[in-house]
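First, the structure itself, so that you have it in front of you.
Here the complex is missing a single protein chain, while all its other protein chains stay put.
Order of writing sets the chain letters: A and B. Residues in each chain are counted from 1.
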Amino acid sequence: MGFKGLCLSIFDYKTEKFVIAQNKKVGILYRLIQLGILSYLVGWVFITKKGYQETDTAIQSSVVTKLKGVAFIDANITGKGLWDVGDYVIPPQGERVFFIITNFIITRHQRQGICAENEDIPDGRCKVDSDCQKNTLVKVGHGVKTGRCLNNRTCEIYAWCPVESGRVPSESTLKGAENFTVYIKNNIRFPKFNFAKNNVFVGKNISYLKSCQFNTEENLYCPIFRLGDIVSLAGSNFQEMAVKVKCIGGSIGMQSDLMEIYWVQFHLDNSESCSISTPYQRFASYYQDANGTDYRTLTKAYGIRFDIIVNGKAGKFNIVPTMINIGSGLALLGAGAFFCDLVLLYIIKRSNVYRGRKYESVK
Amino acid sequence: MGFKGLCLSIFDYKTEKFVIAQNKKVGILYRLIQLGILSYLVGWVFITKKGYQETDTAIQSSVVTKLKGVAFIDANITGKGLWDVGDYVIPPQGERVFFIITNFIITRHQRQGICAENEDIPDGRCKVDSDCQKNTLVKVGHGVKTGRCLNNRTCEIYAWCPVESGRVPSESTLKGAENFTVYIKNNIRFPKFNFAKNNVFVGKNISYLKSCQFNTEENLYCPIFRLGDIVSLAGSNFQEMAVKVKCIGGSIGMQSDLMEIYWVQFHLDNSESCSISTPYQRFASYYQDANGTDYRTLTKAYGIRFDIIVNGKAGKFNIVPTMINIGSGLALLGAGAFFCDLVLLYIIKRSNVYRGRKYESVK
Partner (left out) sequence: MGFKGLCLSIFDYKTEKFVIAQNKKVGILYRLIQLGILSYLVGWVFITKKGYQETDTAIQSSVVTKLKGVAFIDANITGKGLWDVGDYVIPPQGERVFFIITNFIITRHQRQGICAENEDIPDGRCKVDSDCQKNTLVKVGHGVKTGRCLNNRTCEIYAWCPVESGRVPSESTLKGAENFTVYIKNNIRFPKFNFAKNNVFVGKNISYLKSCQFNTEENLYCPIFRLGDIVSLAGSNFQEMAVKVKCIGGSIGMQSDLMEIYWVQFHLDNSESCSISTPYQRFASYYQDANGTDYRTLTKAYGIRFDIIVNGKAGKFNIVPTMINIGSGLALLGAGAFFCDLVLLYIIKRSNVYRGRKYESVK
């Protein structure tokens, strides 16, 4: 028709031609399907699962901890009667992961030299000198064999002597450690929304924050936790844990919806997976005697390891996921119509009539 | 018609019958709606929000830091005149989180024994012996009460003696700490794309990297930062911070589009949340005297805590999100047509004519 006609025809409005089948059964079926899809879309996708939001789970967090408390310990075993924060926390920096010593084996005045290997090490046992091959390392042991077998029992080795031996005392735990308190400050940030918050500023004043203690009923926003309470929340008993030396993962979950952060769950992960390997650490403190010779104290420290893990999810309205969900809901309505068409054209009575009216054949 | 007829009929092509309403108003409305949806899809979803990409925000990062610098300190207070890296950085490993000591209270030659509790501890104050119940811990204190009240002022306790006391000197800061430099090396990896990169290899040579200093105009790719600059970038003043002891979160953001990583933002999070709890640490250094008795030096160190937090997002073209967005755009076009149908059939003049032509009734 020419260019002008073409341009005008762009603005013609085309609408599909419909056949109205006055079959109420299919009509009701179709309305039910529509209602189902709509309920799914509004009730499940939008309201329950918040499908109108974009989410950010890549939470950044910075945790600072501070222990407080002193506890008595049996002086005969250790030579130290009272332990404070400088003594029982490793490391002292107050980070996300810290270890409280509750029991230990101390080996003092170790010097480099020659002595007998520990009897408990299988590869260190011997009957005669030839059992101890010179200059070979003792497997899972403490040093290098010199070639001699001492007392027909254990190899002589070059190592830090005397070697560590003994069993951890079953009684000399740090008594009162369950009353220690840990202050946990957690700064979080959701980079996608550039939203930052921390658990301390939730509307409380400084004096409250300095003296409160967390509990699940009243003081949900208090950042100071008693160690015994933490362990109870994990479903365990502190003294039992201090001896059996399990480990605790501290998990602080925070959920955010439309930018409201609230303290949801303080969840401790005290799974049986900890019992396979008893958490302990070995560390050495070095000294020099009057001659300038190094000697050291080796400590095998048992205790409870705390690991504060933070997860969180922030959500904010966003047009793109909203439109995606609306769009897929509309497409599902189309599928519903297709299904009802099948019913109308092939299943019900008089379907041939509808088939004849719906389809026009062109030769 | 038989099986063959059925097979042939599968390849018949069915197309909807349309009614062309030559009402230009509805036609223009429909074209506008189509244009709107298309602009949204192309302009917002694909171009601005990069809807054709799948993204990875689960960035893995490994940060190594190295401090350099020495500073003078008032020898009368501490007995040490000059501090270098071995003295002021905790911990020394050069990790993501480190603490620079700028001020401190040192308590030397502490030994386990009996002495007076610090006057500042409320629970340690007393008038008579009965105020100090024997064998009870001093709340938020340093030790265990022996049952005696000394000088009608404070309880006698068993603790590491002498107990820590005093206020942090307001002047004896580590002078010159703002000139320290920190070298930050950050290896990142996006596991979804198996793509790894670090901030050092951006095409610079080794001599540049060893001697440069970061600034936001010229040396954006230099991994060496002056501490004073970091604090200024955070909007603070170094000397002020060193005394008021706030904390800094260092955040290095990297964005990647089609696998090009660029150094976007060095953002420091210096929120007021740090002022509630002054960052300090207590740590002890242990010594032994000639008799082999333990004694220690307790240091309460104030300073600035640096926490390097890395976030990043990588994106790469992927057919699935592309198709999802295209699909939902198409479905929205269908909604637009439905809306225009409503206008055509119920709102405009002569709508009854269109209704009559659009719908065929079957009895």
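One rule holds in what follows: contacts are C-beta pairs under 8 Å (C-beta built on N, C-alpha and C of every residue); 3 or more make two chains touch, one makes a residue touch a chain.
This is a predicted model, so every value here is computed, not measured.
*Asks:* Write down which of A:83, A:99 or A:302 is the residue touching the left-out chain.
*Replies:* A:99
*Asks:* In the full complex, which of B:24, B:109 or B:153 touches the chain missing from this view?
*Replies:* Residue touching the absent chain, from the options given: B:109.
*Asks:* Please pick, from A:26, A:100, A:132 or A:227, the residue that touches the omitted chain in the full complex.
*Replies:* A:26
*Asks:* Of the listed residues A:44, A:317 or A:346, which contacts the missing chain in the full complex?
*Replies:* Answer from the full complex: A:44 touches the omitted chain.
*Asks:* I'm checking contacts with the chain that's been left out. Which of B:58, B:140 or B:212 qualifies?
*Replies:* Among B:58, B:140 or B:212, only B:58 touches the chain that is not shown.
*Asks:* For chain A, which positions touch the chain that isn't shown here?
*Replies:* Residues 14, 16-24, 26-28, 30-31, 40, 44-45, 49, 51, 57-59, 90-91, 97, 99, 112, 137, 140-144, 158-160, 247, 249, 251, 253, 269, 271-273, 276-277, 279, 281-284, 286-288, 290, 292-294, 296, 298, 305, 307, 309, 311, 313, 324-325, 327-332, 334-335, 337, 340-341, 344, 354, 357-363 of chain A touch the chain that is not shown.
*Asks:* Taking the full complex into account, what residues of chain B touch the chain not shown?
*Replies:* Within chain B, the residues that touch the unshown chain are 8, 10-22, 56-58, 60, 62, 64, 66, 68-72, 79-82, 84-87, 91-95, 108-109, 176, 179, 183, 185, 187, 189, 191-192, 196, 198, 200-201, 206, 209, 285, 287, 290, 319-320, 323-324, 326-331, 334, 353-354, 357, 359-360.
One rule holds for everything that comes next: only the chains that are shown with their structure count from here on.
*Asks:* Just curious, how far off is chain B from chain A if you go by their C-alpha centres, in Å?
*Replies:* 17
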